[in-house]
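Shown here: the complex without one of its protein chains, the others still in place.
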Amino acid sequence: MTGAPDRPAARLSRVTRRFGKAAVPALDQVSLQIRAGRMTGLVGPDGAGKTTMIRLLAGLLDPDEGEVEVLGSPAVSADRSRIGYMPQRFGLYEDLTVIENLRLYARLRGLAAESRQQRFDRLLDFTDLRRFQSRLAGNLSGGMKQKLGLACALVETPDLLLLDEPGVGVDPLSRRELWGMVQQLLTDGIAVLWSTAYLDEAAQCDEVFLLNEGRLIYGGPPQDLTREAEGATYRLAAQGLARRQLLSRLADREEVRDATIQGAALRLLMAPGAPPPSGALAVPPRFEDAFVARMGGGPGGRSALAESYPEVPDTGAPAIEAEGLTRRFGSFTAASDIRFTVPRGEIFGLLGPNGAGKSTTFKMLCGLLHPSAGRGRVAGHDLGHARAAARQSLGYMAQKFSLYGDLSVRQNLSFFAGVYGLAGAGRRRAMERMTEIFHLGPYLKQNAGGLPLGVRQRLSLACAVMHEPPVLFLDEPTSGVDPIVRREFWTHINGLVQRGVTVLVTTHFMEEAEYCDRILVIYRAEQIALGSPDQLKAEAAGTGGLSDPTLEDAFVALIEARETAVGRAGAAA
Amino acid sequence: MGGRLWAMIVKELWAILRDPRGRIILVVPPLMQLFVLGFATTLEVKNTAIGIYDRDGGAASIEIAQRIVGSPNIRAVLPLYSEAEARAAIDRQKVVAVVSFADGFSADLAAGRPAQVQGIFDGRKSNAAQIMSGYLSTIIAGYGAELAGQTASFSTVTVHWFNPNLQYLWFTMPGLVVIITTISGLGLTAQSVARERELGSFSQLLVSPLRLSEILIGKIVPPMLVGAFNATLYLVLISQLFGVPLTGSVPFFYVSLVLYLLALAGVGLLISSVSQTQQQAFLGMFFASVLAILLSGYASPVENMPLWLRVVTEAVPTRHFLVVSEGVFLKDMPIADLWANSWPMVLIAAVTLPAAALLFRARME
Partner (left out) sequence: MRFARFPALLIKEFRQILRDPSALLIAFVLPIILLFLFGYAISFDIRQVKIGVALQDDGAPAQSLATAYRTSRWFEVTQAHELAELEPDLIAGHLRGIVVIPADFSARLEAGDREVTIQVITDGAQPNTASFVANYVEGVRATWARAWAEDHGQVRPAVLSFVPRFWFNAELTSRDFLVPGAIAVVMAMIGTLLTALVVAREWERGTMEALLATPVGMAELLASKVLPYFLLGLGSMAMCTTLAVTLFDVPFRGSALGLGALSMAFLMPALGQGLWISAITKNQFVASQLALVLGFLPSMMLSGFVFEIASMPAPVRAVTYIVPARYLVPSLQTVFVVGDIWPMFWRAIGVLLLFGLGFFLLAIRATKRRVA
């Protein structure tokens, strides 16, 4: 390896980069150093400047001000054969096979022919892609694409490895595997920059740079930041609906800086020196606690939306029912015999790796897909016979921002009000209420597409709940947003549930899953576990022998257990 | 139902009109097309150059040459001095035709012996060659008759109805109303759904209580309004600015226009429903426009096509609407004839619209 260990592999000094006429620079006077042999995390919400920084380091952008130095020379003229770069969408040629992609990048990076085969062997074993080497990259699963992307960045052992959000849109299982692989590389003395929106990943890095709105708000070992929340974090057990009411109350208190639901308990971050509520047990702080504290604490617990929302009458009937939902595409079964019922006023989560069938199930329940067999009901309306009535009673928020980006905020609101049958004075009132509740006033005339992420998030929710549906469908509602926006969002959901609204949510974020009353885990088209977050953790603790597992540990353990069970059954047969 | 449909239509109109750039795109490029295409897509033969190879140099050949120079359709006359030069001038397309007089031409003529003027034409430009040949033979025949001091035994009086001076612009302009309306109309409908699919807002529509029929009607009404607006603009411009007479029933033109736009919307929606992306929709729309232009009779007359292709053109709504447009502008066509060229569009719309709806339903998942 080149260079003394104390010499940084890359260095930014007072770098500023603007795009177009944007008022806020994408990066604003950022200085930092990336060192060899360390996992350096680059953390921040979407739009914080992570990708800009990585592209600057890869020599794909020029800084407006300041200097970017990589491996001892300016980034734009650095020796590119010594830099491994995996862009956000992996940079793979989808119509080339696994091995063809590897060969291409090997030759482009100038890897000597004689050492090529040996290197490929190592990478194929390392990524466990040997079985798939003649498969087209486009036909790989998301997790496998990622591994191949990594392998392509590693064809020649680089001195600096830049990974742009390798974990985005990928399930926890694949994320863990990738993390493990990159960890191994560190022993070779490579400098790794790993950008992520997941704070739990950041916490495991050797060093972390926290970006927000283009500014570096923290740089150093994550433990140092975590320590700032030392002695201020507590856990307060509470059950059922009571914990939601408790959350609303506590989050509103001056001395509570942050409150979230974690299964059958609340996690609290108290202001320095403030006494915890009675019954709360002290727990070790997490990176996220410190992050939220740095950002000025979480939002209050009151939801103006919930307060003006009509109480959903309790008819005694379940709000969502899935009776043996099955969907086949040709010979492939995407979802098989999914059954569950969700009572009124519950948050129900769908979890599973990519491609396991949770989106298929979700789509069947909101009427986007017809089941091949089985039935679904929403608010008592059969999706087969009473589609219009079923649709009128559900609110839907898609994974990607899917409102009309080229219409103004007001036009979006007006359209969705009209589509759900609100007219005249009713529509005007609904629009005014949404504008007030979600603080959309200053943005009414702006195009929805150009809004800051957090505002877009609020607008999406506003459009989904404007007609006051008794059931809400949320498809990965907060991926990519910062923890504060996520808390605001869940404050509203939390409040709505107290008014009797039922919520079905899919997510890869375990913090989101913790808000659920019950979770259904789907794997390989089948439901493999159903229970509250704590039940799932307990189940995993039993089978996996883990002590005090996180929900993510539980998720991984459940899937691995299933995998071995299937493997054993296969071997027995 | 009314409220939802209204909301859908209003939203589509916003989507088209909100962006100031979008509003400009809606009007300015079509206007440019009207001007550029109006003048560029001409099959007239004007401003041509011809060569004269005069081995005679007598009074008669000079007189004929002078008359050719004086012809309004000929821009330049190139004197040529050898066979090889004449050949090269045609080969390299310096001239479309060479008029050649043999040695002793004037003498023969003066003596009352038969004399020939030879014309050599560039067959690569068969259209121009043919028309130029007509011009030249008229000039020469006229001179011959004068020489003989007599008119022919009897003659033909030609009257061009609807367009007395055969101005080409009178043909292109009513045609361009149709062509440009087609391009903008197809473009808007073909893009609309594909765009929503790509941006992800389509699923948002599908989970709402909107019915399929409401979505589709919402998608076709605004492009039809835009089409009607553009057509009106051209109607005024062409009759006022370009002086093309507007002789027929304007109300019926609108009836026919609505039918045409409906048929077109059906085609646009069909393209949109089979396209996964905006790009595919664009290529589909492009292809459909080329088809419409070529088979409408605008680029070249339908009568010239082989029989099987003429049968195919019956299914092209543009072909029918072109007759209506010409009829209303130039011919003061009676309603019965206009209707005879309009009902096929009803039939086409009755096939394409339900087909698009069916395809949509099938591809909604």
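Residue numbering begins at 1 within each chain, and the chains themselves are lettered A and B in the order written.
Here, a contact is a pair of C-beta atoms (placed from the backbone, for glycine too) under 8 Å apart; a residue touches a chain by one contact, two chains touch by 3 or more.
Fair warning: this is a prediction, and the values are worked out from it, not measured in the lab.
The chain that is not drawn here is touched, among residues B:24, B:59, B:166 or B:236, by B:166. Of the candidate positions B:47, B:66, B:213 or B:276, contact with the hidden chain is made by B:47. By the touch criterion stated above, the residues of chain B touching the omitted chain are 36-37, 39-49, 75, 90-93, 109, 112-131, 133-134, 136-137, 140-141, 143-144, 147-148, 150-164, 166-168, 170-171, 174, 277-279, 282-283, 286, 290-291, 294-295, 299-301, 303-306, 309, 323, 326-327, 330-334, 337, 340. Counting the whole complex, the residues of chain A in touch with the unshown chain are 19, 55, 58-62, 76, 79-81, 83, 85-96, 100, 103-105, 107-113, 136, 152.
The definition used in the following text is that only the chains that are shown with their structure count from here on.
Looking at the complex, you find that chain A touches chain B at residues 366-370, 388, 391-392, 394, 396, 398, 400-408, 411, 414-423, 447, 473.
For chain B in complex with chain A, the residues that touch the partner chain are 3-4, 6-8, 10-11, 14-15, 18-19, 199-201, 203-211, 364-365.
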